[in-house]
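Omission of a single protein chain aside, the complex is shown with its protein chains in their original locations.
On to subunit A.
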């Protein structure tokens, strides 16, 4: 059982439940207390000790059900076995169909696997597959491409070589039995394939997920495929969660400063200045204020979408965000983003201002005219766009005034540095007034950019 529990812990890690050694010890102790006879109680005990949130509970519950449901060998499927199978299989061999074996040839001279297959003892065969899986260390399987190699490893461990020899021998001496054995072998292959697929589902999930996320993190946001959008949104939410965890705590911790002597004395005047009650200074700290201007024209739109999603999922860290979207003119979109689901909000923004040809000059004029007052010396202004203004007046002077009024001006450009300044890109002219200019094409770069911006308020 201990071996099984260990394998279960590995499977649990596979579904994203963090099982540390300490937790596995706890789980072992819990299982020792409740026993393994009652499956429901065992399930509860493992869920209580291992899972740490409701999501993990659900994932782990599914994992438990999958793990403890060994694939039931099918009726017509003869069993295979390896060396540790009982050797009492001297019954007449029977083929695929159950108990239609009437012939009386004794299978002397056949290998253990052949005997097992012909004896059709399902439990023995299941046990044999399980122990062969152990020998082939099935729990190391990581990728779906490894299915073939693990299947053949398991079959080898069960003694496939010997079975082949037996088959060759039987083909000449006893064709009927050989036929049955061949059918049995096919069924065995199928059973092993099922076992491997189950193993893949149990043990490989984490690795596959990591790989997929890693690829996704470094994929250009602008050219993401439609089917990946949902996954990307999930990834952005993960990033937001990480940033929240990193930046929402330290601010509180450092709030308390030195002893406030004046207030302490005043408070304790009644006791003749003996300091019964103490008063402490509070460190003043800017609350993050962010004004985001996002280009939603053409190819930049997708990046803006993810950026807005990220910045608006950071409520705990930055509660004061005002977002503006523009292509040929500029509107405020904060309310749309706050009140609707990301998908709906984005489509509404797009229908209002999206997909026009971008005109940075007139959009900046719009901003200066209506929203310049939103900027304070604590504000970080983030502009997200490729700075391609279709050869219209870039109005860099307005950007200078924005820069003067705010704490920082950060420009995120989805294009690579090499492209800046070529064609109609006004990036070099704008860059003079920006505190930071950085490339922001992938989820990874987006995370780093937002992380740096939030960090300046810590």
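Keep in mind that, in the parts below, contacts are C-beta pairs under 8 Å (C-beta built on N, C-alpha and C of every residue); 3 or more make two chains touch, one makes a residue touch a chain; residues count from 1.
Throughout what follows, contacts and distances are computed from a predicted model.
A chain of the complex is left out here; the name its UniProt entry carries, from "Multiple sugar transport system ATP-binding protein", "MoxR family ATPase", "Monovalent cation/H+ antiporter subunit A" or "Stearoyl-CoA 9-desaturase", is "MoxR family ATPase". Shown as candidates are A:12, A:45 or A:200; the residue that touches the absent chain is A:45. Summary of contacts with the chain left out: across A:37, A:53 or A:69, the touching residue is A:53. Of the residues in subunit A, those that touch the hidden partner chain are 18, 20, 22-23, 26, 29-30, 33-34, 40-41, 44-45, 47-49, 51-54, 57, 245, 249, 252-253, 274, 276, 316.
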